[in-house]
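A protein chain is absent from this complex, but the other protein chains hold their places.
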Amino acid sequence: MKETHNYTLYHPKWYRERVSTYWWARQWSYFRFILRELSSIFVAYFVVLILFLLHALSQGPESYAAIQEWLRTPFAITLNFISLLFTLFHTITWFNLTPRAMPVRIGGKRLPDWMIAAPNYVAWVVISAIVAWFVIGG
Amino acid sequence: MDISSHDVLLVGGGGAGLRAAIAVSETNPKLKVAVVSKVYPMRSHTVSAEGGAAAVIKSNDSLDEHAYDTVSGGDWMSDQDAVEAFVKEAPEEMLRLEHWGCPWSREPDGHIAVRPFGGMKKERTWFAADKTGFHMLHTLFQTSLKYNAITRYDEFFVTKLLVDGGRVQGVVAIELMSGKIHAILAKAVILCTGGCGRVFPFTTNANIKNGDGMALAYRAGVPLKDMEFVQYHPTGLPFTGILITEAARSEGGYLLNKDGYRYLQDYNLGTPQPKPVLRSMELGPRDRLSQAFVKEMEKGRTIDTPYGPVVHLDIRHLGEKIINTKLPFVRELCLKYQNIDPIKEMIPVRPVVHYMMGGVHTDLNAATALTGLYAAGEVACVSINGANRLGSNSLTELLVFGARAGKAAAAFASETAEPGSHVVAQAMDEQRRLERQFLSKTDGRESIATIREEMQATIEKGAGIYRTGDLLAQAAQNLRRLQERFQNVAITDHSYTFNTELTAVLELAFMLDVAETIVQSALQRSESRGAHQRTDFPKRDDEKYLAHSLIYRNEDGSSRLEYLPVTITRWPPAERVYGK
Amino acid sequence: MIDTITLEVARYRPEQETEPTFERFEVPFNKDWVVLDALNYIKDRLDGSLSYRWSCRMGVCGSCGMMVNGEPKLTCATFLSKYVPGPIRVEPLRYFPVVRDLAVEMTDFMDKLKSVKPWIIRQEERPLSEGEYLQTPVQLDNYKQFSMCINCMICYAACPVYGLDHHFIGPAALALAQRYNMDSRDQGTDERLDLLSQHEGIWGCTFVGECTKACPKNVDPAGAIQQYKLKAATEWFKSFLMPWGRK
Partner (left out) sequence: MGKRSNEPLVWSLFSSGGVIAAFMIPILLFLFGLAFPLGWIEAPGYEQIMTLVRHPLTRLVLFGLCSLPLFHWAHRFRFTLYDGLQIKHLNELITVFCYGGAVVGTLLAGYILWNIP
């Protein structure tokens, strides 16, 4: 019993726990959530990268060559590798959440989640192929 | 002490209480209504009701048939004027709930769907899958939020009715959160505190069903009616007492003994058919089914388990689809609590205390013998259920008589004077009693749990499915001894904040009173009728006992019984025939 | 097979303590027991002053939610055997103020339930004499899932957004709003939408999704909220493009 404690009759003090600043580190599912949210930073990074590339393109072949040079540095490779992992994580979590946000009903029955998520993955493969075809071969 | 004042006060926020509160507000929106409940309203035990609620809505059905089923199901102990009013108002009340949003199960064309139920000759039980009570309670609760005239006192435990000048004028209640004691005054009080299954050791009833309202009324000098009639439901899960709804049988489930034999055919309940037949076999009334179980047990044809003998409820032949759409909760409960899948395995079941036919004696408008005091729901006995309630009549009863109580109390409150100041002094006395007897008591020796368990064992032994004069007399004696020991009960928790030991001890006191009324009423009824089976008087005796028992509390704490003739209007007593 | 199992139960007695402590109790181990049975054993035989809420013991009244080994659970539906050999840590539901021992304060939650107008809103009531509203099983199925909520508040204890900001209306209340919106008998969607498209309403939810994972009744509040967002966004564009379309 603490000496300093005072109780007012009929007005018990409620105990409120402050949520720790590191709440997201305490539980695996929360940590996963934070990782998902942080993937947005890498999305933004990607946009910045694209903007640099485009800017270099508009400046002529030398600038474009320079930026390609930079892209070959180990730092850039590492950064892009990590970014790729995060954006993949974004893609997967995003697809898997669509059935939650957009349930589809056919004949009064709710389609199982995977049936709604699956077309996303198919479309993803197709779109990726098209993009690659344009960039590489187009 | 806090004092507040309202026009109409409800004790209890279950189905009956909420329906009554809304009825008061609709009758006279100016009236200030208070709902006092020891748990948040949506925790009330109405939430557990599974199977459904009966009301005539289909064209092949009629009010007379519903009335007849009810009267014969109750072994002619029901007051027939009450039954007629009940069946007549039932459809309208159920429709009202539909309009408030209750998710009733539907037919493909969008009309209300109905299912058969035990003891009913026609399919007339409305259902919301197998969570009917849950949906009804939440619909009522959510709808009640709309009415600004309704003030709620959530988690307030009522300890006493304030009576002065021959009328009730409010209650004393403990606010659990703070321990503060309140005098909540009102011109009219409606008791809706539900049943008292916890008096027994093995029950489907929740922890909060301790007969509080019955004891409150009894202590205030109001008679309790037909307390000897306690319903055993034939199919509870062993150990937990969790109910497997009658709907499991009405959808076509079989009851099988140790040898896989549909034993009900041996007990005058018809011949087995593959499909369910109304008022026959598994769809017989609950009293007869529970009694058949005991007979099977005596013949050694039940299955022994660590939690007592059981029989099997077999629904496997219904198939996965029906089970998942019509009985999903049954499956959920079996998987979760019994670790079996009823699609593949048989469900072990045994009779379990379920419902109280008796209760606070009221008239057709839910008025009790005490001016200003009304009662509705399981706590009350208007007497539609007689000696045995038919499944699915109770939920409807909450609505019909909840609404009637609300209207009557509203009318009464509109032309009645404010509560006087005398009752405040009474409330102070009650506060001092609570302090002295419980909160500041440090010298007790008896454990709450022990007294409670002994009480439960006593009443089970004396007033179980089959009773005898000797065992009842012994039980009465035991209960008196327990009452004495209770004076010496030990209280370890002296805190004002959320003191659940205090509520447990108050509930135990209520239960001891209620147990006594059950045993005394049963002792005096020397006949067998419905749920009251005396092996020493195995016959029904209409000559002497076509009458309700009314039990009163004497000044010295002892009880006395009176009898009131049953009201017969159109259906003279006859033999109860099932399976034909 | 073990004979006993240890429970570490959070105690908070505001008359004596400023913050919770843990107390250890040893209870008999029985494979048929749920955590609530163990608590009842403690209350009946070891320490009568332990305070917590419970009622139905069949997972439908919603009173017995607590943290069991760090996860929000209905204690009447959580078996001891899952945690063998123990110890089992039992705490009050997270993110709510603690009143005493295992009981939390819930008026905030109750106010939130009311704030979403969880009742049928009609421009015109249908007279009882006209019978029931027709509602096909398919229409029923549209909202049925969201009507299964037992108000156990477990989803609140799972949702960090609620933990961080108590103004957030939270999963169960939003699922309840959606339950009425999707009901073919209801006409109050617009009214509720105005209320809930504010920041504290649906937009606070960042789709952590833990509410749905923790919900013992498969209500899927996370889904309800996202569907609501989609609806609110569509309505927003509609009212932007056709300002005359809304009242």
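Letters A, B and C name the chains as they come in the text, with residue numbers starting at 1 for each one.
Methods note: a residue touches a chain if its C-beta (ideal position, glycine included) is under 8 Å from a C-beta of that chain, and two chains touch if they have at least 3 such contacts.
Here the structure is a predicted model, which means the values were calculated and not measured.
In terms of the touch definition stated at the top, the absent chain reaches A, C within the entire complex. One chain of the complex is left out; on chain C, the residues touching it are 160-161, 164-165, 194, 197-200, 203, 206, 229, 232-233, 235-237.
Remark: the residues of chain A touching the chain excluded from display are 19, 21, 24, 34, 37-38, 40-41, 43-44, 46-51, 53-55, 57-58, 61, 64-65, 68, 71-72, 76-77, 79-81, 83-84, 87-88, 90-91, 94-95, 120, 123-124, 127-128, 131-132, 134-136, 138.
Just so it is clear, only the chains that are shown with their structure count from here on.
For this pair, chain B with chain C, the centres built from the Cα atoms lie 28 Å apart.
Note on chain placement: the centre of chain A and the centre of chain B lie 55 Å apart, centres being C-alpha means. Counting partner chains per residue, chain B has residues 177, 496-497 touching two or more of them.
Shared interface positions of chain A, i.e. residues touching 2 or more other chains, are given as 12. Against chain A, the residues of chain C that register as touching in their complex are 12, 14-20, 70, 94-95, 97-100, 105, 137-138, 141-142, 160, 163-164, 206-210, 212-213, 220, 222-223, 226-227, 229-230. Residues 13-15, 32, 43-45, 47-63, 77, 99-101, 103, 105-106, 110, 113-114, 117-120, 125-126, 128, 131-137, 139-140, 143-144, 147-148, 150-151, 176, 180, 183, 185-186 of chain C are the ones touching chain B in the complex.
Contact residues of chain B toward chain A in the complex are 177-180, 496-497.
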